[in-house]
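With one protein chain held back, the other chains of the complex are shown just where they sit.
Residue numbering begins at 1 within each chain, and the chains themselves are lettered A, B and C in the order written.
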């Protein structure tokens, strides 16, 4: 049935559609979780994904028309959902916003992984890792961004805020979160730049594990004259595939680091929605802590709750 | 004296006539019934007006797309053009402080964007698919560069007034619904009542014949893109008002496919020469009904695409039995 | 219409002949020179082979697309079909432990996917644009549902051997380059030396006349989609080998547009009836050259789309002066 079942409280969840690994995994978690809690507490739920803000506004409004008890919104991009989000608030429906915030709008609660903190953490890691080189002068790195939305911006800005100014970005790429794109970009880079330039690169900063996978393949495929001096590649997500890089990346001399940014975080957002329905009052802001993972601690991490929940489905 | 070629003596003829000329109505009614079965709440006034509101922005683009397709062309630059114009529109709005200036900017900008497509197609002699593939990529890039990743956000001073353009109502009727209906009526009149409309179909049907009839095929094509572009400008203005913040990377993305799908399930042939504006109008509503059904029926999110694909095929299949031989 | 009265009248005849029949070579040489000017490193063996390697997977798809477009149709389902087949291909590979079984699976699966497009177009009488828009959405949805967000990853046991399919070399020549060349040669022979090739052009040129020449237009269309589908299957297999992990949500996305662009800048008319396979081959290389130039010239990332759009327009413009009167 399309209307909420009589007497049942309705929880609405609206997310971006699956366009790369993180969103896809998150959708899976969100749906599984909202299904579970709805069954558990006797709620009804509606779940919708959308690729673009106009469509997402439409989804929000359609669910709003069903008189929900709460809406959990993960905007495609924060500010674009402002008007729709405001309609929700104006209608007196509690709103939980996840991951991408809406400037100037104060929903009942905001919850997110801490993108700025991730960037800051990577910056500090860079400083520490390349201490010796920094003492000598500048250190060159490449940057592979996700896309041009706010999340990558926060990660890059965080990074720039802590990283030593002697780090110099030689070239910056926009990958659209695609492993294949990053692979081809790296291949092209390696094939067309001068030996000196390639050899000057010491590190690569990326916004996502998947991007790293592409880079690793490209580096493995490289058989040109330049010596690869890259010593550190960083990702974000800390998923299964990245753990394998710690075991055996197939590349020698390169180390990896990533930050946890689990798709299962979205479950916390759904839980906040449930709390609203149960009459609890929420804090204004929740930050899901993120954790640095490198070869020193990944084994422990893989035994931990976060990791097991992520792969529980 | 008249010599009817079509003879309705046969009962099948009438059915043929209906399935040929009104098949989009059949698909529409079919989907409408499906929606009601899935949820009687579908029939509420708020939900019904919502279909129009949600369809309005893409719908206005689809009106332009109808002309493009009727003339046997295609436009892939819709979404990027909308993104470009609405991003810049917000900048103009914030700096001018005037809704009217921003609207004019969007319309004129749209005209310009359309003119560029039109010139490349006519003077450049490049296939519309390629031209608009290129401008799709170009405009997205330009607005990304201008935005540098950040959104274009309506300033707090303008926020309330501007948001009201898209969110407001007159006598309970949403503004967006009114915009959609007005543009649809204008386009329908343009196509069915004016010379220009005839020329669009003639160009889509047989370019050589059109040229030999003294029609400037190039001018018609250019005007079509200009009309479409202007409508994209209007859509951009409304999108900016609806979202009050435009993210360069994603705003409007996929609009071209939605617009094309609306035109196609509305019964307009992709080969050009034919096309009904009312069909496109229904096509837009059908797309919205599909989305609403997906939500109401709680279709698993990953399966939305499959269900949507199947519904589109079924809706068009209902219209296409005639074609063979 | 698409056959304006062409006037070969003036003395520039030879030049016309060249620009008509070899114009894709002109564009190619033009881009090649630009690339060398931007960076002499472009000419290195490793970079030149890299153009083929990077072009191979989309290039194989583009060969299928050439047939589709030459027959006056279009296929938007390329990327989603590749995603579907390579995701499932990885599953089959992991469970069977055999490269051959996985390859066969991909090819047969591709044939099937193509058959579905073909049947909907012919038996269903639906425009190819709409059919493949629907299957594009459907296959992406299916593979997302099967993958439930996670990637399809080649098992460690298979990893080395499988990765070598795409990454390996014979006598210094990358496998992928060999695959691309073989498929291109086969397709070129198919189109220029067999009657099936003639049927494809005939169907794209005048369906009614083709039918009255005894050609089963439906069968030709179906076979075209089946050929294309099978190539998508091969491309999927190679993609899986190249990435060794397939992300359902994004794998192969945009391949259709790249393939179409390659066909178009290779000089094949979007109206059907004409088309050169060698053109498509050059088209793929041109797209790769553009990408390489963007990186070599360190074009700001957000501006890549603009530059790419402009280059495509210029490349096609070089070929199209002839068309208008």
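Everything below uses one rule, namely that a residue touches a chain if its C-beta (ideal position, glycine included) is under 8 Å from a C-beta of that chain, and two chains touch if they have at least 3 such contacts.
Note that in this section contacts and distances are computed from a predicted model.
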Protein name (UniProt record) of the chain left out of view, among "Monosaccharide ABC transporter ATP-binding protein, CUT2 family", "Dihydroxyacetone kinase-like protein", "Molybdopterin oxidoreductase" or "Phosphate transport system permease protein": "Monosaccharide ABC transporter ATP-binding protein, CUT2 family"
Visible contact partners (per top-of-document touch definition) of the missing chain: B, C
Contact partner of the left-out chain, one of B:52, B:105, B:201 or B:281: B:201
Touching residue (missing chain; options C:79, C:273 or C:305): C:273
Selected from C:36, C:182 or C:209 as touching the chain missing from the view: C:209
Hidden partner interface residues of chain C, rising order: 2-3, 5-9, 13, 189, 193-195, 198-199, 201-202, 204-206, 208-216, 272-274, 325
Touch list for chain B against the chain that is not drawn: 1-6, 193-199, 201-202, 204-206, 208-216, 272-274, 325
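Just so we're on the same page, only the chains that are shown with their structure count from here on.
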Separation of mean Cα positions, chain C and chain B [Å, integer]: 29
Of all residues in chain A, the ones touching two or more other chains: 18, 24, 27-28, 148
Chain C residues counted as touching two or more neighbouring chains: 144, 148-149, 302, 304
Of all residues in chain A, those that touch chain C in their complex: 18-21, 23-29, 145, 148, 171-174, 176-180, 183-185, 187-189, 191-194, 210, 213-214, 217, 220-221, 223-224, 240-241, 244, 263, 313
Residue numbers on chain B that touch chain A, as the complex places them: 38-42, 44, 46-47, 50, 53-54, 57-58, 144, 147-151, 153, 156, 163, 166-167, 239, 241-255, 288, 291-292, 294-298, 300-302, 304
Residues of chain A defined as touching chain B within the complex: 1-3, 15, 17-18, 24, 27-28, 31, 45-49, 51-55, 57-59, 61-63, 65-66, 76-84, 86-87, 103-104, 147-150, 152-153
